[in-house]
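Take a look at the structure set out below.
Removed from the display is one protein chain of the complex; every other protein chain stays in position.
Moving on, here comes chain A:
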Amino acid sequence: MDIVVKKIVREVKGGNQEAFAELVELYKDRVYHVAYRILGNVHEAQDVSQEAFLRAYTNLDSYDENRKFSTWIYRIATNLAIDRIRKKKPDFNLEDRVGGTENLDYHSQFADETPLPEEQIVKLEMQEWVQDEIMQLPPKYRTAVILKYIEDLSLKEIAEVMNLPVATVKTRIHRGREALRKRLG
């Protein structure tokens, strides 16, 4: 697999634009899936994944062949998706202070043990419900949780995708998991 990818990358770098289609074929589903899980919207997911491949093409010279191509393309796609969220609505952090309060942070704002109304569970399909809950996570936890539990990447790979130390990635996964425990557990 890696040898095949390396060969295609060299072809494209050598000026064979058409060979890039093979790379897109290999990674399009994974890229689209991650983009969709982060954004929760079909159109935006398609937009972001296409943009990700376009950027990969124009920046192919900066791709380090000793690393996995999947990690590189995930990184481009997740960054674009997170950018998209940030532009859409103001970002906030679980650690940020709630406006007008002294010691209250957003952690305390999660309705701890309140179960979701039954009719809501019935109404929403399970998948939609879980997706909605993912969307409630702050972007930086969202990416970590998706890469870990939905894409099943190793901590090391996630660290590379997010350009963060493994310890930081772990913390984000724990925080994200904790938030989802309250809503999905």
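Please note the rule applied: a residue touches a chain if its C-beta (ideal position, glycine included) is under 8 Å from a C-beta of that chain, and two chains touch if they have at least 3 such contacts; residues count from 1.
We take it that contacts and distances are computed from a predicted model.
Q: Of the options "Tyrosinase", "Acetyl-CoA acetyltransferase", "ABC transporter substrate-binding protein" or "Anti-sigma-W factor RsiW", which is the UniProt protein name for the chain that has been left out of view?
A: The correct option from "Tyrosinase", "Acetyl-CoA acetyltransferase", "ABC transporter substrate-binding protein" or "Anti-sigma-W factor RsiW" is "Anti-sigma-W factor RsiW", the UniProt name of the unshown chain.
Q: For the full complex, which residue in A:Gln50, A:Asn79 or A:Thr168 touches the chain that was left out?
A: Checking each option in A:Gln50, A:Asn79 or A:Thr168, the one touching the absent chain turns out to be A:Gln50.
Q: Which one, A:Val4, A:Ala167 or A:Leu184, makes contact with the chain that was left out?
A: Checking each option in A:Val4, A:Ala167 or A:Leu184, the one touching the absent chain turns out to be A:Leu184.
Q: Given the full complex, what residues of chain A touch the hidden partner chain?
A: Output for chain A: 14-18, 20-21, 24-25, 28-29, 31-33, 36-37, 42, 46, 49-50, 53-54, 57-58, 126-127, 130-131, 134, 145, 149-150, 152, 170, 173-174, 177-178, 180-185.
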